[in-house]
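A single protein chain has been omitted from the complex, and every remaining protein chain is retained in its original position.
Each chain gets a letter, A, B, C and D, in the order it is written, and its residues are counted from 1.
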């Protein structure tokens, strides 16, 4: 609990700093004020990638160790990842509406693959809900969690594979294409979102633990099965 | 009235099995969105006509769903369960009706989700006053596709042990449904009358209902 | 060599079972061909672009319906049969490989039927030398799709909402296959290199094969 | 004694094998008929003919007044019940829901469900799904179904198997109740002890019935 509170406090400070930088850093020459969205859009997507990576890692850890902690972490991380993907999609669509003149464009593979990634993890969460037995649920979702992560590189590299409207990576091994001030603002925001991510995960894990505590204790399977009451046959 | 009682009870149980699984909301809706996403990706980057193909994709996915009904029917109707229903005095025709009712409701749910998603994602150019006809044709086509799926499933389950091509004949019956459905929207665009197409759908639904009810008993026996 | 012996034996038996029941032949192929018909109908006869979208529709429908072929196989895997294979000492990875082999062959058969139907119905304008790449990409896509279907089938084994849930899981993960497949034909038309797309398909197939074989053991336990 | 079912020279061919070959049998009200025979001799097939689920290829027969060749069989089927080798239960529904479904669809009073569950000893686990129940629990649920629908003609195909010794008494009770209400039962078993209630026992072999001593 205290861990969660501390993390949220840190996240609050970091996000505030990030926002301040976002609104004070210089804007893009072409896009004007709209380019400030980058400070939410990009960190959200990156944190989502990280979340799905963490889901995959904890899924594999569950498969190796079979301890419930890893399953809870995988679930928490997937949920938070879906949340951040939604934020990234939404800010992207708003941005698109502003600078491309439309919120969605079919000819853009980055957009489509991102939407698909979103639904893959919706599917992951649906699979979890569909499986009542906790152990079976952990096993099934661990496998899907380990496979689904291939969606992440697909989204990331989609801009290189196709001619797209969407920007290619601006941070590459061979240097950055962004002005330094923008880069610093974005960097701070990436850190802030990461701390927020950690805080949300911690909160989700607390909830999972609380659920575990109120879960009904198992009853002995043959307790309700009794010998037949032959004397009552005529009552039916 | 036993007929309808039985039909409704069977539909009720079918639906409650589906509802537990949360199929429609948690699974089918995301699936329909993804299916809609698959087409533009396959069509490649250049095609500007995305808004044109919306209705076609819509109907194609409808057929896919109808086929799923058929496959599910064929799989879920085990010999033990068929015998059980027979000996509970369930009229095979009532069973067909019940299956058709529950299936139609599910298919309709699917179509509604698909329609909304299609409208949002494809933004098709539709003429004024498309809503009423679209709903009418969707409802009629959903009923028809489900009847068809149920019939195909029964024929396949019934004739599994024999080598028969009878089930191959069932699928083409989807053609009038698809023509009716797609041409209704076409007709509005061209400001033509939609009546002939609605009538075609209605006639097909009725014909399939008659075939399903009429063939129920003989089909039930061939399965043994 | 036990691995391949078991895989091939399982593939052999799967195929002979399918030959005797024939759901792919009786349900999936007819329905998918009808779905092909929808596009010309819904787009209106005057649309000259019909021959342009042929390949795209082929890929989109191929993936969506082909998925069902793979999933059907998984559905045949009853708990009794899973236990039987386990206690016969069948390596889960070999079972995955066997399933993938037989499923790929079935899916390929399905794709071939669909391809022929598409060529007849759409009469697409294809550039010279389309045959080789079309076959190569179809084969690779069929393999990938089957691997995915087998995996999804295992993950959802024993769940009530199995078919729809598995479809939901397969459809998005199949996107690389759709892209690879449709872009191969695109590339020939644009006289671009098809290599990147073939490589994308190949990489997906390999990744799925590794995942399938590597995860086979934990997967085997999912249904219990 | 009124005749509930009778077959005369009935022959049944399934695929390429002739399973029944001139079977003649009469079952009258109040009777318990036992049928024995080795594996594959056609006992299950005979029960399915009596259940009107399989039409004889040759010969004649009538069950509960309906001619086996006619469409009258659809009208009388609800008065026949059969317990087969494998319990027929919808796995996705709970045991209780299965029985409610059966009662509703066959037009019987739903109040009987609770009592029937109590009688077969499943009251405490009636919320368990068919797929989460043991074989014997499914068997008991089937007996509960027969208690609810009160069939006139009860066909039991090794119905004792899978039941624990307490629950086996349920089968006897079911037979007694049916017979007392003017119905009849046909009981198939490999265990002579389980045929002890039978008024007549037949042996099935080479497709024909023969009365046993």
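The rule is simple: a residue touches a chain if its C-beta (ideal position, glycine included) is under 8 Å from a C-beta of that chain, and two chains touch if they have at least 3 such contacts.
Since this is a predicted model, take the numbers as computed values, not measurements.
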Neighbouring shown chains of the undisplayed chain, as defined at the top: A, C, D
Residues in chain A touching the chain absent from view: 132-133, 135, 216, 218-223, 225, 227
Chain not shown, touching residues in chain C: 2, 5-6, 9-10, 13, 16-17, 20-21, 80-81, 83-92, 217, 221, 224
For chain D, residues in touch with the removed chain: 14-15, 17, 37-40, 44, 85-86, 125, 128, 132-137, 139-140, 158, 161-168, 190
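FYI, only the chains that are shown with their structure count from here on.
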Chain whose mean Cα position lies farthest from chain D: A
Between chain D and chain C, distance of the C-alpha-averaged centres to the nearest whole Å: 45
Centre-of-Cα separation between chain D and chain B, whole angstrom: 37
Cα-centroid distance, chain A relative to chain D, in whole angstrom: 56
Of all residues in chain B, the ones touching two or more other chains: 17, 20-22, 27, 30, 34, 37, 41, 47
Per-residue overlap in chain A, given as positions that touch at least 2 other chains: 109, 112, 116, 119, 123, 126, 130
